[in-house]
Every structure is written in C-alpha cells, then in structure tokens.
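Removed: one protein chain of the complex. Kept in place: all other protein chains.
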Amino acid sequence: MDQLYALSVTVPLVAAAVILAARPLFAEHRRVLDLAAVAVSASVAVMLLFLVVRTYGADSTYWFAGFRPVHGIAIGIDFEAGPLSAGLASLGAVLLTGSMVFSWRYFSRVGTYFHVLMLTFLAGMTGFCLTGDVFDLFVWFELMGVSAYALTAYRPEERGPIQGALNFAITNSVGAYLSLTGIALIYGRTGALNMAQIAVYVNHHPPSGLVVIAFLLIITGLLVKGAIVPFHFWLADAHAVAPTPVCVLFSGVMVELGLYGIARMYWSVFGAALGHQAAISRVFLTLGLLTAVTGALFCFRERHVKRLLAFSTISHAGMFLAGFALLTPLGLAGAALYVAGHAFVKGALFLGAGIVLHRLRSVNETWLHGRGRRLPVTGVIFTVAAFGLADLPPFGTFLGKGWISGSAAAPWLTAIFLVCGVLVGGAVLRVAGGVFYGLGDPPGEDPQMAAEANEETGETDEARQRTPLSMLAPAAVFAALGLATGIAALVPRVAAGLEAAAARFQDQHAYIATVLNGATVTRAGPGHPVAPAGVTVAAVVTALCSVLGAAALALAALYWRRLPLLRRGYEPGAGLTVAIRRFQSGVINDYITWLVAGIAALGGLLAVAIH
Amino acid sequence: MQIVPFLVVAWVVVAGLYGIVTSRDLIHQIICLIVVQSSTYVLLLGVGYVTGGVAPYFYDIPLHTKAVDPVVQALALTDVVVEAAVTALLLSFAIQAHKRFGTLDPHELAEFKG
Partner (left out) sequence: MTSRQRLWFFAVAAAGLVACYLWAFAGLPGFGHYPGPYGQVILNEAVKQTNATGVVSAVNFEYRGFDTVGEEFILFTAAAGMSVVLRKLRGERERQPLDETDSAAAARPTQTGSAIRIPALLLVGPTALIGWWLASHAQANPSGGFQGGVILASAFILIYLSGEFLTFRRLSPVALLDAVEAVGAAGFAVIGLAAVAQGFPYLYNYLPLGQTPGAVSSSGTIALISFFVGLEVAAAFVLIVGELLGQSLLRQRSA
C-alpha cells in the first residue's frame, strides 16, 4: 500500500478544493459539510496510523513520479516514513479530527472557508512530516504557515486576532525566508535537494563554515515555528486569539513539528558532518532549558486563560528540545512520548477553555472565579487534564519526562524540569481550582490583562444552556488519550519498540541506505547503544513531587491573601516578573530584532563549538 | 566580480530587515518582507549560474549546449508567484488592522503586551 503516502497528502488537498468549489451548495447544508470534513480528516488519520504500523519494523521510501535515484543522485522527490515521522503526522490528524468535531456547533455562522483552511493545514502537516527533500519541506512548511495565518485571523472583527495574525505571519515568514537561504546555500555547495544525498556529500568533506551556517539558517524557520527563545514571542500573541479548535492544533502539533524538523535536519543530514556532538548538544540543551524556564515564568503570571496555556506550550517546547539535545535514543523516545502525551492533555485543556468561552463568554481568570461551577463535567475534564500536564503518573507526560531525565543522568536537568513543571502545573491547577471550584480568592486584577481578556467576547454567537456533546466529547476523548499513551508506553514491548524507532531515526547510515539504495534496515547500527526504557523509581518520585508541588503552588496562589506568611513571600516575586514581562512588548519590530540577534548569537556559538 | 552577487544577497537581506525593524507603517513592513524574500531569489539564481551557459530551453538550439541550472529557476519561478499571493494575504491583515485600530503604526497595534 505504497500509494498511502501520496493519498495522505493529496486527499485533503482535493477535498479542500472541492469544498471551495461547491461552496454555494454547502452553505445551505452545513451538517453535510461538517461530516465531509470530519470524514476526510479521520480517513487521513487512519491512513497515517496504517503507515506507522507498516514502518514499525523498518522505514520505507516512496518516490514521486517514478524517478528513482540513479548512481546515488536523486532526481525526484521522495517521502520517507518511520514510526516517529508517521506517528507525529497521525497525531496531527487525530487532533484535527477532534477539533473539527468540536467546531460542529462552535461556529454557528461560518462559511466553508474554515474547513478548507483546516484541510490544507492537515495536508501541510502531513507533507512536512513525511518528506525527504529539503525544498519540499519548505513548501509544506509554507502551506502550513499560510493556512495558520488565515486561521488565526478568523475573527477579524476583533483587534486581538489581527495583531496576533500579523505578528505570527511576519515573524514566521522571515524565518521561512532565512530557511530558504540556507537551502540555497547547501544546494550551491552540494547540488542536491534530497536530504540523504546532501548527507552523503557533506560527510565526505570537513565541516566548513558553509555547512554550519546552512544548517543554522535552515533550522531558523524551524526554531521560530518551534517557539524557542528568542524566537518565541509570536506564539503567545497568536494562541491567545486564534479560535479554540485551531489553538489545539497550534499547541499540540504545529510547534512540535518545528522541533521535529530540527531533529530531522540534524540527525538525517548535518549531524555526522558537524561532529563535536558534546558541544552542539550543550548549545541546544541551553536553548531548550532557557525556553522552558522563560515559558514557565510567563505562564504563571498570566490571567488570560488561553495565553496562559500558550506560554505553557513554550515551556514544554523547551523541554522537548532539551530531550532532543541529549542526543540519545532514550532522550529522543522520551521527547516523542512527551509530545504525544502533551498534545492530548493540552488539547483537552484548550477545548475546556473553549467551552468556558462559549458558555460564560470570557477567558479572564479573575472574572471567571467560581463561575465555572455551572460546568461540572468540563471542570472534571479540565482538572484531570491539568493533573496530566503536571506529570501525574501514568499520563504520557510523566513517562516521557522520566525517560528524558533518565537519559541525561544529570540532577540539575531534573531539577530545572521539576521547577518548570511545578510552575506550569501550578498555573493550570490554579485556573482549574479557581474557575471550576471557586477555591480561594480570585487572583489579583491586573488592569491591562483584564482589558486583554475582556476583548474575547466569545467566538460563538449564542451561549447555550447546556454544553453540546460535540464539544464535551472531544475534550474527554483527548484527556483519555493522554492517559492511554502513558499506559501504552508502560508495556515493555511498546517502550522497546519506541526506543528502537528513535535509534533508527538517529542512524544516518540507515537513512541513506533506505533512501538512496532502497535497503530495508530493521535495527540501528552499532554506534547507537540502546539503554533500557522503563519506569524507574526516580521517575515516579520526581513526577509525584512535581504533582504535589504544582498542587501546593496552586493552593498557595489561591489562598495567599488569607495567610500573612505567604503574603510576605509573594510580593517580591511580582516585581521580578513585571520586569521580565516587558520583553513581550507586542511590537513586531522588537520580535524581528530578537530573531536576528538570536541567529547571530547562535551562529557565534556554533562557530565556537565547531572549532 | 565573482563575489558581487553574494554580497548583494547579504546587503538586500540586511536592508529588508532594517526596514522591518525601524518601520512605523505596516504596509512598509510588508513590502520590506518582500525585499527580504527577494534576496533568496538572487541567491538561488546566483548559485545556479554557469559561466557561458545559455538558458535551458532547447527549442532551437542543439541539445547538449552548456546551459545554466534549470532547477533553481524552477524553484524561483513558483516562489515569485506564491509570494505575491501571500503578500496579498498580509496586506489584507493590514487593511483590517487599519479598520480596527485606526492606525497602521505597529507600535500602536500592541493590543497584547506582556
């Protein structure tokens, strides 16, 4: 069933075109349109899951238009799938299906454009994950980007979406153009656009400045997409204002796709040529941890629920990058598992926030205090997902983080992860406790944040008396899937398979052999020792500490006014975070300046690392 | 003469980014974005050039004449058209920004801060 590769991308594209062409017909029959869109995305999810199962043992390649490589020179475009890449694509498709179900009653008066844009976004995601050609990667990256810009600006009658969409679009576009510069550079040297062929070339020659800078520029767009500091400023602006079903996708999959791209570029193309693994690992590990801490700090001070969740995504993105940066199969497998678990619980959290917005017409945590008691089921889903985000065993997040920490075997890494987890989990649990159960006192009213949150007057037209099942079901299913990924990974065979897949992902020789020679490689080469992946006592203890710490922090945040002791500790923290928050200025000019500074700094760091 | 095209690339990128960073008008910023992308076209076409090569169209010239690289031309061609459409999308954001905020100054547009 090789044709699944082509179908998984072209089916949503053709469906999007058909929906647009038949727009006048569909305007009358909204339900038919919704059903069709859900059916298409569900079928793509099934196709991709099929691919995951099929490539479980060995990766496989598909050449478009029948142009196979001749003497190691690739003249066509290929798709190369393994469990990790196909798995990430299927994660995206599953999230998209759930979001489409959620939006069933969410937009009661919307044209067909929403479905068209979501389907092209799906096609872009799938193509991005599966491709083996750098320019093709850029094309699907752009398609994802353009669909995302339009989806962010879906409600242009409010001011927030316009600002968010502009910041998002300009920042990501600059990143994309710099990536294209990198592609042109590496093409100028190697005369190849196929990843495996580039790898063959750069391996035979010592790492020159061109290879380093080409790598840096190509991953610039991916770093921007992956919201790594200092390229992360756009994410909070965009996530706060995009429609809720779209936020699920942005936080759950789009950011992770950027990080996947970095992993792919490093492992399959440039890694062996760059060498100096320890130094490069340190550079990216630092970036990841810096991002994790920054996101966590900003997250805790937010009162706009969706923006709070967006900052927590930044924090997790940093942790994923740290997992990749450890350069071990266990670290990569842990990051992959963490991505899956995080996507589902974050999706459940965003959908819960969407239900609150629909029923109560607000996302201001202060105003919402106690008002969520009217939404008991949503409250339960939200709280369960919040605990999942705080790494409660046996959610996927717990085991993924445990593997990453276990792979690093460095207590300071575990400590930083713990602090970030406590801050983020505490923030989300604070929202859960305050909004849905009325615990403690409402958090302090920051007038500017209140103004921002009050802008969100609701994405839907009428508030209903009861939350529709089409909105509750996806949220509940996502929370359950977050739990399921964790439980599945506890099974030793699954854990071993995941780690073996990660080891294969990191093996460049296997990649080149699969793509250029059509070989079938079932296990990674000898240079990739596979440490046993399981549940360690340390991981469980750390996770329980994280959960207890988060719960304690949430309670402290809710009750601090009643306890004079806490009040003395709370105030100084406020001044520091106000100073930090001035960095997130909302002005595009600042964001682009930080972007350029970030690249220059990274270039300098990599230059030092290579010599 | 060998390095001038590449120096042009670096200059155009910096000029475009400078425009974005110091701009007080959204339309100007979006046009500067086009300038940044133009630098990638120069680079693409520059790396594909072959001294003494003709355009890769063999309608009325012998088949194995030395020609420049056709691949970068194909990439640049589609990119130019697509960039125009994406710019139009960004300009439509700018139109709505003007309607909602009453201004095109990016500094005034900061609805969300911190």
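Just so it is clear, A and B label the chains in written order, and each chain counts residues from 1 on its own.
Convention: a contact is a pair of C-beta atoms (placed from the backbone, for glycine too) under 8 Å apart; a residue touches a chain by one contact, two chains touch by 3 or more.
Keep in mind that this is a model prediction, so the values were computed, not measured.
Per the touch definition above, the residue from A:34, A:59 or A:136 contacting the chain not shown is A:136.
Only one of A:80, A:365, A:391 or A:590 touches the chain withheld from this view, namely A:590.
Against the chain not shown here, chain B presents residues 1-6, 9-10, 13-14, 17-18, 21-22, 46-51, 55-59, 63-64, 67-75, 77-82, 84-86, 88-89, 91-93, 95-96.
With the whole complex as reference, residues 2-3, 5-7, 10, 13-14, 16-18, 20-21, 23-24, 62-67, 70, 73, 75-77, 111, 113-114, 116-117, 120, 123-124, 127, 133, 135-136, 139-140, 142-143, 146-147, 149-150, 153-154, 156-157, 185, 187-193, 208-214, 216-217, 585, 589-590, 593, 596-597, 599-601, 603-604, 607 of chain A touch the missing chain.
Rule of thumb we're sticking to: only the chains that are shown with their structure count from here on.
One finds 28 Å separating the Cα centroids of chain A and chain B.
Contacts from chain B toward chain A in the complex involve residues 9, 13, 17, 20-23, 26, 29-30, 33, 36-37, 39-40, 43-44, 46-48, 71-72, 75, 79, 82, 86, 89-90, 93-94, 96-97, 100-101, 106-107, 109-114. Chain A makes touch with chain B in their complex at residues 135, 142, 146, 149-150, 153, 156-160, 162-166, 169-170, 173-174, 177, 180-181, 184-185, 187-188, 193, 236-237, 240-241, 301, 307, 448-449, 452, 455, 581-582, 584-589, 592-593, 596.
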